[in-house]
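Scroll down for the structure; my scribbles are underneath it.
One protein chain omitted, others in place.
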Amino acid sequence: MRKVMSANEAVANAVKLARVGVVGIYPITPQTTVIEKLAEMKAEGEIDADIVRVESEHAAMGVTLGAGAAGVRSFTATGSQGLLYMHEMVWWASGSRVPLVMMVGTRAVGAPWNIWNENTDFMSERDSGWIMAFASNPQEAFDLVLQGFRISEDERVFLPMMVGMDGFILTHMKTNVYLPSQEEVDAFLPPRRQPYVIDPEAPIGMGNIFPPVEYMKLRHSIHSAIQSAESVIKEIGKDYEKISPFNNYRTLNVKYRMEDADYALVLMGAWAGDAMEAIDELREKGINIGMLRIRYLRPWAESEIKELENVKGILVMDRATSLGRGGPLYLEVKATVRNQVKGVVTGLGGVLLNKEDFKRIILKFLKEAKEERSDGVEWYYPAEVEKVELRNPKDVE
Amino acid sequence: MLNDTSLMSGTSACPGCPENIAMRMLSMALGKDVALVVIAGCSSVTQGLAPKNAYGYASLNIAFAAGPPAASGMWRAYKRRNRDVTVVVWAGDGGTSDIGFASLSGAAERNEDFIYLCVDNEAYMNTGGHRSGSTPHGALTPTTPEGKSGNKKEIPFIMIDHNIPYVATASVGYPHDFIDKVREAKTIRGFKYVHVLTPDPYGWLFDPSRTAEVAKLAVQTCYWPLFKWKDGRIEVSPESLHCLKKETRRPLKDFLSIQGRFKKIDEKGIEDLERYIDELWERISLNLKR
Partner (left out) sequence: MQHEYQYFPITVPGKGAGGQTGTWRFVRPVVNLNKCIGCRACWMFCPEATIHVIDGKVEVDYDYCKGCGICANVCPVKAILMEGEDQ
């Protein structure tokens, strides 16, 4: 079935089709329409999940983790301040090895208040031992959340998975979304599997003290599981084709016009759309640039990124910062390839870029690359920044 | 005949640990089919080292403030799986009255179906006995070397104000009262709050052989009231009935003088504490008259 819906609505539909049993919810813009939709589905009898309206995001993860540990498929969603507030539990979830899925609607973090898009919140969880995907359109938001349950519950993985999406730009973006039928999803997503269940039937304990070497081995196990997830994700992506017309999940990340590219733009998220338009126009002018869109931050598909070594220059655009250092994606790419890498930090706090901005950034980079000085990090402000109309936060909701 | 299954000998607890005593009594009350959620505190340590665990119950250790939410997720999961399991959150007084208070309050407001058990040793014992919201006025702790100023937070009353179906106080000095209350809690649907006083030799500074004795003295001197709240009323337990009249209370000094933590308290401090106890019992009496 195809239906026009926002990415947030698509996420709610994925949760429904995955037959999630328990959902912990706490509102934060721009995630709110996911939990509103789920509450509405519940009220109308479309789903029978327990919707637990908790008092904080720390608790939302507590509920989600508790239900998962006790043997039921569970889900939550948050972003920004909520994700930071949840931070302790984000680690507890991966440390517990309980499969579950979380949607992250990205947003700038305070101070000061700013409700617009930025990915720094998502990026700040990159060391926490989760599988981390990032969508770029509503269809992908749906697909990744649905696949997320199977990836997370795969015995080679057994880790929680978060799916990020750009706040407003994607969360509220409406397009046609293809939804497989319930029967198809049931065939794709087997009943829940998990490494252990907390149940008096077999009274095990989870999480009392592990001495140093054993603790380190546990961390090592998460590390290995994330790395092993790479082939699992590809396998599941291929299997997904049985229930979906989309066949672009055979790799973790997504290439665009890279076959003959001399230069590569690397980025993540919804602005890939504008970037592709800019690339098309530059191509018409004979500039051989392509794009690699990062869809999985963890696992970091090293071999896919390493292919970038074949191009003459790499430009990484981050909608996030590691303040005082550069963009997180830039740092990751730089640590993977031998080439010179230029980083651009932009789009923070809702700063909008258009196609022309992408062209401007790319052209400047090409000039520097030819002079072999395309290294380091630049903070880019759109030329027409003063014309960017900041909407009233109240209108946004 | 009572039986216990929850505690395996050879725990990491200090000798004379009151929380261990409470843990054993918990299983005397509940028997099997229990899942524990253990938040940060002495109990996360006293379970001992992997690959073993000193608790005989299925247990999920979890971060400080996440006990009630995790239990909310768990009981719902068991219900969905048609498993008849009593979920118990096991929490210290710091985890209850301070850092975990919002999540306790949230779960109570939602009337989640589990038992919340607060083991109250009146300090952050795991980190070294630092003051918590539950530490009494005048007590010395490493973070109040001059003696804490300000009374203990009255969590049982605050929980009553949440209008949950069951609130009870207990003391490890009176096992049968404690066990009966936990058993009763198990029969009730919705949020049950049980607060058990667990005098701690290392925070209160008394000889570890006297844990049970101090737990009794706390009740006899009316410092710690034993009651339950059910169907909108308080019922004072027989062990505490004498406290309703000031004349029949055992002198507070009998309780204070046995502990090192009150060694710096002056007459004024003792009067403050006595006034606190008077007001505590006035409040209970008022509810009884209602």
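Labels A and B are assigned to the chains in the order they are written; within every chain, residues are numbered from 1.
In the analysis below, a contact is a pair of C-beta atoms (placed from the backbone, for glycine too) under 8 Å apart; a residue touches a chain by one contact, two chains touch by 3 or more.
Since this is a predicted model, take the numbers as computed values, not measurements.
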Of A:K16, A:K37, A:H58 or A:R97, the one touching the omitted chain in the full complex:
A:R97
Among A:S224, A:N247 or A:N310, which one touches the chain that has been omitted from the display?
A:S224
Tell me which stretches of subunit A touch the chain missing from the display.
95-97, 155-156, 158, 195-196, 203-208, 210, 217-218, 220-221, 224-225, 228
In the full complex, which residues of subunit B touch the absent chain?
2, 4, 7-13, 15-18, 20-21, 24-25, 46-57, 172, 175, 207-213
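The criterion applied here is as follows: only the chains that are shown with their structure count from here on.
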Write out the stretch or stretches of subunit A touching subunit B in their complex.
21-22, 24, 50, 52-56, 58-72, 74, 88-89, 92, 96, 198-211, 214
Going by the contact rule set out above, which residues of subunit B touch subunit A in the complex?
32-35, 37-38, 44-45, 47-51, 53, 55-63, 65-74, 76-78, 80-81, 83, 85, 102-103, 105-106, 109-110
